[in-house]
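Left out: one protein chain. Kept in place: all the others.
Then we have chain A:
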Amino acid sequence: MGESIVITSGKGGVGKTTTTANIGTALALMENKVCLIDTDIGLRNLDVVMGLENRIIFDIVDVIEERCKLKQALIKDKRFDHLTLLPAAQTSDKTAVTTEGMQKIVEELKQEYDYIIIDCPAGIEQGFQNAIAGADKAIVVTTPEKSSVRDADRIVGLLEKEDIESPKLVINRIRNHMMKSGDMLDIDDIIQILSIDLIGIVIDDDEVIKASNHGEPVAFQPNSKASIAYRNIARRILGETVPLQSLEDEKGVFQKVKSFFGMRS
């Protein structure tokens, strides 16, 4: 029996889809059977980020309206056999999706998979209600900006009303120099306001954009900063204790030697 996790944020553009794709990929890398569900009907993206756009034949609305079996709509990832995607519909009527329909799909997938990762649309309307309907756990994504923290707070409030375990927090797009200069909210400030457990921080990394444009989630890369961050989050989901990534740029040996001699780096 698997576990379903919804990735949500309230505000748009903070990196829900990227986080979904990368956490899913990282979990799959660790030999878990993972299914990703895109619930953003009409604005689907997850298939693009995963590079599976061309393979879509059926989508979630087809499943709900029983035009196909659930298994037919699932797309196997090109890299792993045990990672699949249930894409959102792009054109169909979005009122077709109901909370009951979602719950049914997630229940069915849970029999088969270890982790069901649900990508939630922005906003707090029906799409959000559908996305969280089948979830056991939730991960709230925010960036170190006031507006996205405010929306995350609203979302946490709404999640608390549902039958979902206390949500976990991912702080995305951290820019170390801005945080240091005080132009961005501090990690501590954000945690203090939201008062939920932090499950990971992801540094703003150009590699993320490059990778998602290539349809290859950044988590596949062996040692980019964001990749390590997402794999750490996956390990924490699996129950490991992993220390938070340091925000400092790691210095190379040469720079270390230079600073040892008191030279400016």
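The criterion applied here is as follows: a contact is a pair of C-beta atoms (placed from the backbone, for glycine too) under 8 Å apart; a residue touches a chain by one contact, two chains touch by 3 or more; residues count from 1.
The rule is short, and it goes like this: contacts and distances are computed from a predicted model.
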> So which of "Cysteine desulfurase IscS", "Chemotaxis phosphatase CheX-like domain-containing protein", "Fis family transcriptional regulator" or "Probable septum site-determining protein MinC" is the UniProt name of the chain that got left out?
Replying inline: "Probable septum site-determining protein MinC"
> Touching the left-out chain: which of A:D114, A:D151 or A:D205?
Replying inline: A:D151
> Tell me, which residues in chain A touch the chain that this view leaves out?
Replying inline: 146, 150-151, 153-154, 156-157, 160, 192-195
